[in-house]
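Rather than the whole complex, this shows some of its chains in their spots.
Labels run A and B following the written order; every chain starts at residue 1.
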Amino acid sequence: MTDTILLVGGGGHCKSCIDVIEQEGRFRIAGIVDVPEKLGQKILGYSIIGTDCDLPELVAKFSNLLITLGQIKSSQKRETIYDEAKKLGAEFPVITSPLAYVSGHAHVSEGTIVMHHAVINAAARVGINCIINTRALIEHDTVIGDHCHISTGAIVNGGVSVGEGTFWGSGAVSKEYTRIPSRGFIHANSLVKGAP
Amino acid sequence: MTDTILLVGGGGHCKSCIDVIEQEGRFRIAGIVDVPEKLGQKILGYSIIGTDCDLPELVAKFSNLLITLGQIKSSQKRETIYDEAKKLGAEFPVITSPLAYVSGHAHVSEGTIVMHHAVINAAARVGINCIINTRALIEHDTVIGDHCHISTGAIVNGGVSVGEGTFWGSGAVSKEYTRIPSRGFIHANSLVKGAP
């Protein structure tokens, strides 16, 4: 029997997450948590079944959880949800698209989603509660800290170190062995040469 | 028995289209339409069997048609061929590489080719007679109008709206929810922030 999973955040990014979860086929989506105004609405056929206030009850019922809220300016909201749900005893599975490639020599931590056509190459490590978005490339020996969003089509080259809570914009390309401090913000389609 | 398909336009882009059609294996290529000077020449083993003047006869014989003419400066020629062949009763199947991914929550319209390693994500919609070129990424909720060419490796992020007849250059990356007016021209490798 497939396990159920609860999604927290019902915006556009949630749709991409649903697509990955469906393709992976490991979890049945129990429903989505969002703001009170959206209660009863559906996203790709899945109902918004509660708000943040209902988390204690929902986590008790559906243990597995994925934070499907997007992240652009700051990771703060995603971190807060993670901390709260963790205290409530939620489990955070790694969600990996069957169309992504994660090297057997790499490590991906709990609560992270690896989306369609992403690659995580040999000896890379990815922290907790990250978004490795569609077609993002994490090259060999690269370390991605906790709570980062590596956006669509980004290229994080070999040996790069990305501090926690960083947003790495879509299509941005780094030099090898660059270091990005915590809470970094990398502009879309930029060339990343080091700490800004 | 596999159906036959007629290709219109025998340049470089046609070669990539042939590769996709062969990999998909759903259609047998009947031949290619191009200018009179090329009659009898072969492209990857397929003959140029007629010119625009022969379209009435060829459409009657081979009903399925794909416009394999490239598109850079303007979509005009591809639109004209589409309109003429449509009046002649041609069918325009969607051609999708088995190496591409089209979400079950997305919609792609007739006459469009989705090439190797392209992704069309959840809740996206793509119009008629488009080229979604190799490794182009159409993210969630994005709408691509009719007769657009989304070039190789382009990243059209979530919620973007692209007007009909637009050329989106290779590797160009958009911000989310950008709107591109009809007949837009996006330069290769540029960052797209909105209407130019």
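What we mean here is this: a contact is a pair of C-beta atoms (placed from the backbone, for glycine too) under 8 Å apart; a residue touches a chain by one contact, two chains touch by 3 or more.
Since the structure is predicted, the reported quantities are computational estimates derived from the model, not experimental observations.
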Homomeric complex, total chain copies (2 given): 3
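Criterion: only the chains that are shown with their structure count from here on.
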Rotation angle (°) superposing Cα atoms of chain A on chain B, nearest 5: 120
Distance between chain centroids, defined by C-alpha means - chain A, chain B (Å): 32
For the chain B and chain A complex, residues of the former touching the latter: 101, 103-105, 117, 119, 121-123, 135, 137, 139-141, 153, 155, 157-159, 171, 173-176, 189-191
Footprint of chain B on chain A - complex, ascending: 12-13, 15-16, 18-19, 22, 44, 99, 116-117, 134-135, 152-153, 170-171, 187-189
